[in-house]
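A single structure is presented below for examination.
The complex is shown incomplete by one protein chain, all other protein chains being positioned as in the whole.
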Amino acid sequence: MLEGLKEIVWKANLDLVRFGLVTLTFGNASGRDRKSGLVAIKPSGVSYEKMEPSDIVLLDLSGKTVEGELRPSSDAPTHLELYRAFPEIGGIAHTHSECAAMFAQAGREIPCLGTTHADIFHGPVPVTRRLRRAEVLKEYEKNTGKVIAERFGKLNPREIPGVLVAGHGPFTWGETVAEAVENSLLLEKIARMALGTLLLQPSRGVFPAYLLEKHFRRKHGPDAYYGQKKGIKK
Amino acid sequence: MLEGLKEIVWKANLDLVRFGLVTLTFGNASGRDRKSGLVAIKPSGVSYEKMEPSDIVLLDLSGKTVEGELRPSSDAPTHLELYRAFPEIGGIAHTHSECAAMFAQAGREIPCLGTTHADIFHGPVPVTRRLRRAEVLKEYEKNTGKVIAERFGKLNPREIPGVLVAGHGPFTWGETVAEAVENSLLLEKIARMALGTLLLQPSRGVFPAYLLEKHFRRKHGPDAYYGQKKGIKK
Amino acid sequence: MLEGLKEIVWKANLDLVRFGLVTLTFGNASGRDRKSGLVAIKPSGVSYEKMEPSDIVLLDLSGKTVEGELRPSSDAPTHLELYRAFPEIGGIAHTHSECAAMFAQAGREIPCLGTTHADIFHGPVPVTRRLRRAEVLKEYEKNTGKVIAERFGKLNPREIPGVLVAGHGPFTWGETVAEAVENSLLLEKIARMALGTLLLQPSRGVFPAYLLEKHFRRKHGPDAYYGQKKGIKK
Partner (left out) sequence: MLEGLKEIVWKANLDLVRFGLVTLTFGNASGRDRKSGLVAIKPSGVSYEKMEPSDIVLLDLSGKTVEGELRPSSDAPTHLELYRAFPEIGGIAHTHSECAAMFAQAGREIPCLGTTHADIFHGPVPVTRRLRRAEVLKEYEKNTGKVIAERFGKLNPREIPGVLVAGHGPFTWGETVAEAVENSLLLEKIARMALGTLLLQPSRGVFPAYLLEKHFRRKHGPDAYYGQKKGIKK
């Protein structure tokens, strides 16, 4: 059932390792089937080297396992909460990639300091509030998804395709799981560049709002002109 | 004798190199046979490329060579002291991995700043006091083990699976030598993330005690729910 | 048409990835044919893995596509502006390499702190002013080239083979596209070394002007004595 999606999700999880974003089993990626609404996700604590496409677990949005013999990722309730909150997204990735995690651990958003950032995020990469004691004690992973959704409020998840969970690390998403993984890679790069930039104490006003707007719209939305036309080699 | 353990210890030493934790011969790993109490350890100053499983040296807990033609690692007395002090552990790894060594050299413990840390260490990564002159002049390596044991006092080595020796570098341990090596890898990652987080000047209270408790217990002890049930693919 | 140049430009673009200077499609390189004046450039948003020499687009200096079925790099107008402003150059590379981008994002030039820098750049690596709103809204990429040319004023592009665009990242150039790519690699190295040097708070006067002059002239101009004589193995 949904063998194609399971293979894509399996490959996306391996890409997290290949891109250097995941150490041991610290990360996971999932994809959603638009028709059935089912979610395919990495099994919990299984080594990437041994994982096969058939190990990918299929869940419905309530968290019930529809197919698969292994336990789903312990972060599955976070993924499901995000799929419920953001109907427009089709894939999610979670890592503990080092520089993004530094900002998450510091409880600081990543300000937009340059065009690399503006190409992907239409504004700062937000950081959630920390979870309260009661939110941690019960349904911790689900509540992690809820504080992300709460943080977004009026933010558009299509234009801000990721978040830092305070004291934890990044979640990213996209139309597909492959896009979610790419966004994890770019978020890590943005974070590393921001760390160095902040150490250099940037002069004010180097990156004005109109440049953010320009760069984001070069790649996203109806006036995008980066890349090739649809159907052309990519 | 104990060929299986020797092969496991040999492989664990190679993993230290593969994970980028060891430069030249700066590191070593050992494993303990539960039945006989014997310890299998890397020979001293032998290049990783040329080392074979049969080069692994077998020692009894007093430090006497039971099997092997090469000298054991010069750090063997530290390993043996730790096996005596912590009967519950079955493997030890020692490296000069860069970021963990930075904290050790600075004489600073690594505070728990995020979930990656809390997944492995149930509290800060402790740092020993520096060794006194007399402790260095005589039985230096044995005394290194003693100051680690002294530092632990009421700490539980199963819940704090590693330490920073002031002015030196990290030692980690686990139920097996493979787990000890994994903990070396994760300690290095935790240290790198902590360094960056501290440079970003984290806001207070991002990582509360209840979140530390939650994350550690997700993976360790009777209520752990991370990963697969015993006997299932890992 | 110009198949040789297209192959060279294709290879130069792959080298940007091989040297670790480009993530996903964040970078591009071009070369100019001296006789015809045509410019060969990477297509926009095409993955490096799938790109073939025949995908390289040929443009005239006005930006008209002379050969090629794909859209040229969205940064092509910047390249063309630079070829117009600096008739002496034959190749250009653009990346978002991390440390060079940190300085660009901070709006700070890279001061000459050592001989590695002086071997390549005859003075600080300059940073442009930020683009004004109107320059961003209309002909943004062309204006990016114009602010680079404006910044150069009396600077000699043969002696300063690169620049940081404020809030964006580096452009480098050379007699050939291969030289432009090498300069991107060295600029990233210079930037990384400068970041660390500045964190160490260098003592004043470590690198005097006469040492800059000496090192640059060892490798460039009529009195150069580094390397082999022309026609000898290189």
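Read from first to last, the chains carry the letters A, B and C; within each, the first residue is number 1.
Criterion: contacts are C-beta pairs under 8 Å (C-beta built on N, C-alpha and C of every residue); 3 or more make two chains touch, one makes a residue touch a chain.
As the structure is a prediction and not an experimental result, all values here were calculated from the model.
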Contact residue for the chain not shown (choose from B:11, B:108, B:158 or B:219): B:108
Sole residue of B:133, B:154 or B:229 that reaches the chain not shown, by the stated touch rule: B:133
Absent-chain interface as seen on chain B, which is shown: 23-26, 43-47, 50, 55, 70-71, 74, 96, 98-99, 101-108, 130-131, 133, 136-137, 140, 166-169, 195, 198-199
Touching residues on chain C - with respect to the absent chain: 113-116, 119, 182, 185-186, 189, 192-194, 196-197, 199-203, 205-208, 210-211, 214, 218, 225-229, 232-234
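As a convention for this text, only the chains that are shown with their structure count from here on.
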Separation of chain A from chain B, taking each centre as the mean of its C-alpha atoms, in whole Å: 32
Chain centre separation in whole Å, for chain C relative to chain B (CA means): 46
Contacts with two or more other chains, residues of chain B listed in rising order: none
